[in-house]
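Working notes, beginning with the structure itself.
Coming up: chain A.
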Amino acid sequence: MKVFMYTLSTCPWCRKTKQFFKEKNIPFEFVDYDLQNEEEQDKIMKEMEKLSTTKAFPFVKIDDNVIVGYNPDKYSELLGEKGKQK
Partner candidate 1 sequence: MNPGSRKKALRYFFQKIIDPLGYKFSPDEEMVDFLLEQEVLLEQKHGIPYCPCQGLTKKREENMKIVCPCIPFHREHFDAIRRCWCGLYVHKDVTDPDALKQIPFNEIKRGQDVR
Partner candidate 2 sequence: MIGSSWVYAIDENKLQENINMVFPKGLPVLLIKKAGEIYAISNKCAHMACTLAGGTLKDYTIKCPCHDWKFDIRTGEFQDAREIRIPVYEWKLSDGRIFIKIEEGKK
C-alpha cells in the first residue's frame, strides 16, 4: 500500500493529515506544493485537476484512490486493517 500526498506548508488540515498517518505508523510521502518552484507547481496542479476539480489541499492518494480534504474516516476505510492499528 502506497500513501502519497500533496500538501501546503500553511494549511492546518494538511498537518492533521500527516499526523494521522504518523500516529498509525503508516509510511507516507508528501510534497508541499507551496514550497515548489513554478514549473513544478504547474505540473502538480495539472495532475490534481485531472483527478479532482479543485485547488484545495490536502490531496491524498492511497494507492489509486484520491481523497481531497482531511477525512480520517475515509483514510481508515481505505487502509483497511492497517487503519485500525494505533
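If you want to know what made the cut, all candidates are chains of the complex that A comes from, given by their letters.
As a convention for this text, contacts are C-beta pairs under 8 Å (C-beta built on N, C-alpha and C of every residue); 3 or more make two chains touch, one makes a residue touch a chain; residues count from 1.
What you see is a predicted model, and the numbers here were worked out from it, not measured in a lab.
Of the candidates listed (1 or 2), only one touches chain A in this complex, namely 1. Listing the residues of chain A that touch candidate 1 in their complex gives 8, 10-14, 33-34, 38, 41-42, 44-45, 48, 52-57, 68-71.
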